[in-house]
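The other protein chains are all here in position, but one chain of the complex has been omitted.
Up next, chain A:
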């Protein structure tokens, strides 16, 4: 039997009973048939946009070596639907609800942050700053430190709830973005979203994703993410949520040792619907085996 180990972690004012939560876009209500949502550190539904949007051309996913590319395009039913249906669906669980927001401009981010960031059932906001800034040059907010700062500081003004910035890994210098997000008032950093990728069918010479390019996730990206967590932890004191390629408890522990306080799991749930809770028990087993009573003794414990 596994003894009780302290797996509680904090992100700003939010306490998570354990560090394992789903990655946005790879989690849905139907997964309740496989796992007990009350066991999750938090619940993170798919990113929501202000207006309904249809999503991208098909195929929307393809498999690559030890990974997958997706370009779903944030198919969304809009903020009103989210308030009326998605939140009520998830607010009944013991696990806190973290709302992931996508928007096309700083103003729209702030508008959505003020609605969701003052809703009684939303415990924290995750700002998906990996989406393109349509008012700017179309590149993702999170690719530019000034855009990142502007976005987070604007959102900071309209809500007291913890703000998590979900960084994009598609940058030259992740540290500079992390610093900007912290300066803007973020309470936590999610490292990171998917890696921009592309795959071609050599028989037809067509891209294997309808939208030509998409985001790479799964085991293939994990070493890149571990590196980024380590780099971000060097320059920021904010809690980091490691995300990308976690398939088992050891992968999660690796990110914690690199400097993450919590983890998110996406693609693994597609292969193993019980992945989230399996990973949590494997982390507890690791702690047991290594005589670690408190997860904080592991966070950033890399020995160089």
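Simple rule for what comes next: contacts are C-beta pairs under 8 Å (C-beta built on N, C-alpha and C of every residue); 3 or more make two chains touch, one makes a residue touch a chain; residues count from 1.
Assume contacts and distances are computed from a predicted model.
Per its UniProt record, the hidden chain corresponds to "Dihydroorotate dehydrogenase electron transfer subunit" from the list "Polysulfide reductase chain A", "Glycerol-3-phosphate ABC transporter ATP-binding protein", "Isoquinoline 1-oxidoreductase subunit alpha" or "Dihydroorotate dehydrogenase electron transfer subunit". The residue touching the chain not shown here, chosen from A:6, A:175 or A:274, is A:274. For the chain left out of this panel, the touching residue among A:60, A:156, A:227 or A:296 is A:60.
One of A:42, A:68 or A:131 touches the chain omitted from the figure, and that residue is A:68. Although one chain is not drawn, its touching partners on chain A can still be listed: residues 25-31, 33-34, 46, 54-55, 58-63, 65-66, 68, 70, 72, 75, 218-219, 247, 269-271, 273-274.
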